[in-house]
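Apart from one protein chain that is not included, each protein chain of the complex appears where it belongs.
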Amino acid sequence: MNKSRVAPYLLLLPVYLLSLLFIIGIGNGILQSFGVIPSLGLNTPTLDYYVEIFKRKELLSAIGLSFYVALASSLLATVIGVLLCAALVMGGLAKGKAGQVLKIPIMIPHTVVALFIISLFSQSGLLARLFYAMGIIGSQESFPSILYTSNGIGIILAYLWKEIPFVVFFVISIMSNISSTLGEAAENLGASKWRAFRSVTLPLCMPAIKNAFLIIFVYSLGAYELPYLLGATVPKMLPIQAFIEYTHPDLLHRPYAMAMNGIVFFISFLVALLYYRFLQHDKNHKIGRTNL
Amino acid sequence: MKFKRGSSSELVLKNIFVSLGDQLILDDVNLVVKKGELVSLLGPSGCGKTTMLKTISGLLQPDRGDIFMDDVNVTQETSCKRGAVIVFQDLRLFPNMTVEENVAYPLKLQGIDGKKRRDKVQKLLENVQLDGYEKRSIYEISGGQVQRVALARAVAANPNILLLDEPFSSLDGNLREDMRELLLNLHRTFDITTVLVTHDQQEALMMSDRIAVMGNGQIIQYDSPAVIYNQPANKEVADYFGGGNYITGRVKQGVFRSEQLTFPVAKADGLYQALFRPSALKPISGANYSVQYVRYLGESWQIEVERLGSRLLLSLPSDYYLKPGDLLDIEFDLEKVVMIA
Partner (left out) sequence: MNRGKKIVLKMFVYFSVLSVLIPIMVIAIWSVSGRWAWPQLFPDSFSLRGINELFGGYSGAVQVLGSSIAISLIVALLAVIIGVMTARALVFYDFRGKSLVSFGVILPIIIPSTVFAMGIHVLFIKMGLSDTVLGVIIVHLICSLPYAIKIITDMTAVIGKKLEEQASVLGATPGQILKDITIPCLLPGLISSASLAYIISFGQYFITLIIGGGSVKTFSMLMVPYLQSGDRTVASAYSMVFICSTLIIFIVLEKTANKFNKNGNGGFFA
């Protein structure tokens, strides 16, 4: 390790500057969520806006819906993603064509994914047409509405399409490393392939898996695009509601927006601390490297 | 006087201290390597050999002390200007370049272009018997060939001092012999001042003009191979060359006396250990010693004999036939005794 005095700080200068913007931006938002906006003559910090959020029904249901969608989509994506990862590793398919194809969703933005979901799952979508052709449904209206509903199924499906591949590629390099070394050792000692996976490979991949889950959980909690394009009019999800308050012509609505952001921020900051802990844990155990 | 890289130089280290973290690695090292000399640094792993090479090359700055090349103090020169080129143990070929490009790289850095560069690369590859491998990727050549490329590349850099950090340690027997031969040839051809780090005493003995034996960050003894072998400065150095049978005794008025034997020797009075290497002992007929075990080493037998609890180790040509339990006597070859104070 080098101990030069200025070099590291010079190298880090751009990151420091960007971090400064990032921190001031977030700090600003948090400050406004406590009702401190000097330009509007609001100077006394207050918790009123947070309290009021929990009183207003549409805001409360926005929080509930966002949590439900984020949790459901990221849990499902993690479980399916890990299984798919295992299938790729155990079937020796990780480096083949299948692996390449599964990378495609990472490069496709959420807006386009929304279009995918609409053209497949809307009441005039391909699936409805297929059901009609097979005689399962008699009319367009009898296809269950999946999109723009308060059950959030359309949004969850869209997140799954994006996030399962993300989980796969977050976990696959470490999983194939472990599987080809320690997993083989376990098999050599007499464990079955599945047993070796469950008792050796999977536990050692856990830090990476947990981190993949955390990333997609907070992402889907805070992201705007999919709820905007696939969500119901009522209730709205958290980021949509926040943006409505933010762009409200009456600037006095802004603290509500910031307070909603504040809630997401505090949750994601806790998640970030957890993430960092898993990352250090991963490093300390020298298991291998994750992709991202 | 300004220092210039590009020709074989004399190297002088004066009172070099180097620490890494809180640990003192080199502790007051002094060393003079004459122009064109090949010197081995010999010592156990962790004694500071690699640190010494890195300090000479400028990759590490000494805490104190000075480094001179041809009487110019180069302590403050950066490594790229110093011209002390290391061939590292892990060889470090550039993976983004072919065999040819690796060797050409230092020439490119010297501003040698076009045909002149191509010819030089060709010549160097011939020198290390690698002509025909120019366009190979470094992943397409064997371990021994990687070593040759690394050597050729180092020579291409036109070094003032060539520093070799156990470059052959990863090779097996025959290949290592070849590489030693190749290095000696290169050294003869280019006459480059060379420092070879090794922990192999045979290698040090056969290759060097002089050997510096290191231990605990210091140079214990620095002399020609013959002197190091025959007159080791202390037991540590002697042990490094295989040790043998130590007999403790006292010299008084030119005579060494001990329980086992007494002989005249030209040494000052005091406590000594007389070292008889296994080959300095010979069996003669008698019944004072009994054979404990016999080990076959191909060229020779290694035999341990015992008398009243003290054991001696012998090395005998393989036409001797002894077995455990045989009785014999021992003749000490006084010509070969090594006296250690």
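A and B label the chains in the order they appear, each numbered from 1.
Criterion: contacts are C-beta pairs under 8 Å (C-beta built on N, C-alpha and C of every residue); 3 or more make two chains touch, one makes a residue touch a chain.
All values reported here derive from a predicted model rather than from experimental measurement.
Of the listed residues B:79, B:145 or B:170, the one in contact with the hidden chain in the full complex is B:79. Residue A:106 is the one among A:60, A:106 or A:252 that touches the chain missing from this view.
When you scan B:8, B:98 or B:147 for touch with the missing chain, the hit is B:98.
Interface residues of chain B with the unshown chain, by the touch rule above, are 5, 57-59, 78-86, 88, 90, 92, 94-98, 105-106, 109-110, 137, 139, 153-154, 157. Where chain A meets the missing chain, the touching residues are 1-4, 7-9, 11-15, 18-19, 21-22, 24-30, 32, 83-84, 87-88, 90-91, 93, 98, 100-112, 114-120, 124, 126, 128-130, 132-133, 140, 161, 164-165, 193-194, 214-215, 218-219, 221-225, 228-229, 239, 242-243, 246, 257-258, 261, 264-265, 268-269, 271-272, 275-276, 279, 289, 291-292.
Keep in mind that, in the parts below, only the chains that are shown with their structure count from here on.
If you average the Cα atoms of chain A and of chain B, the two centres end up 60 Å apart.
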